[in-house]
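Before we start, here is the structure in question, set down as structure tokens.
All protein chains but one are shown in place.
Take a look at chain A:
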Amino acid sequence: MLDKIKINELIDIVGSSNVLTDPSELMLYSYDATQLHRVPDLVVIVHSAEDIAKIIKFARKNNINVYPRGSGTNLSGGSIPADGGIVIELNRLNRIIDIDIENRIAIVEPGVIAATLDSEVAKKGLFYPPDPGSLAVATIGGCVSEGAGGLRALKYGTTKDYIIGLEVVLPNGDIITTGNFSSLRSSPGFDLTHLFVGSEGTLGIITKIAVKLIYPAKTKKTLLVLYDSVVKAGTAVAKIIENKIIPSTMEFLDKITINAVEDFKKIGLPRDIEALLLIEVDGEPEDVETSAKILEKVCMDVGARSISVAKNDTERMELMEARRAALPVLARLKPTTILEDATVPRSKVPQMLEKIHDVQDRYNLMIGSFGHAGDGNLHPTILVDRRNKEEMKKVDMAIKEIFNYCIELGGTLTGEHGIGIVKAPFMEKEFKKEGLSFFRDIKKALDPDNKLNPNKIVCTKEVHLDYI
């Protein structure tokens, strides 16, 4: 706990209006989108890298944990002050410093909302492809820290693929710059930039981000394909890529999700289909036409029940509706929605789904699955009532089984949500003892006192989190 004298030291750094101490306000910085929480001892709102450096030094001197936080939309507990301490609120660092059209680079502060960056670069005729579901509220800093993905990752990659340089406040208070802010090509020594991308605020606090931009595709074409079996849908995904077509989007919905969409949106999907694929190709008009024709043929050859192709933008939006509605409609089925992020090799999607269905039956849980089929990135969404303690125990066991199997298939714990605190216990399974030990060494080298977002990614002590 912090005493008055120490709080005053912080007030001297950032001003009294930027230090929140009231229990009701602290409660509001205790959670993220996992809905788990732990109330911090203090929230400090910062306005510059220098503010952060001072606070980090203060925290180190006083043996206090520090947790960076953007919009708090992450799905892995990454920004929860799980072991008590100070939450550093980064939303005020929200300037777009530069959009360099000639070199196709944007330099932004971490508090910029992803959708804002999107629309600002679009105004200059450029394109920033990563589009996580939380685009409208997530900060770029959060996207970089979690390695956020989105619907366009199959063709365009995730946030990782667009970060060319960072400014970071290190756990010792030093401010460093990695990569290069004005050139797309730079390779002196270690790739320090990508040491911090996806590090979830455990190695430093990012205060400036240089992103690579590209030109947007000229045209798009969207198809909605219905299948009687998950295996057929999975085969279609593999065949499409074998035919040298990389759609910008290739999304999947399972039967439970499709039925939930029909329950709430009534868009006319048959209730007996097992899977649907939403596929979008983009590029030069002629290429798009050719690709779409091949896509249609491949999907049909594999045994699609039906294919709808959007003729214009309005129809495109209509077809997208099923995918857009997936999470919202599932979330309406039960009071609590637990969104997971298991990722397997593309060819193993049908097997993974089979396992999810098996887990669902054995534990008598409701699990709707949808996700980025092209990347094998599935979002099994467990629907429960968190007031039911018995059911929650089953959820824990189900998640364990799903992740264990996911790794057995050669998959990974996360395609875009990060590890945070909820998946840290599974890390050894994926990286083995030696691998995890290397993670630990890196963390120790940068943050020897373990003060910066402790217990995330690498578990150092067991921390129990609960709902409010």
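Note that contacts are C-beta pairs under 8 Å (C-beta built on N, C-alpha and C of every residue); 3 or more make two chains touch, one makes a residue touch a chain; residues count from 1.
Simple rule for what comes next: contacts and distances are computed from a predicted model.
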item	value
From "Protein translocase subunit SecD", "DNA-binding response regulator", "Glycolate oxidase iron-sulfur subunit" or "Multiple sugar transport system permease protein", the hidden chain's UniProt protein name	"Glycolate oxidase iron-sulfur subunit"
Hidden-chain contact residue, picked from the options A:P335, A:G410, A:G435 or A:P448	A:P335
Positions on chain A where the hidden chain makes contact	22-25, 27-35, 37, 71-73, 91-92, 94, 111, 113, 115, 134, 136-137, 327-328, 331-332, 335-337, 386-387, 468
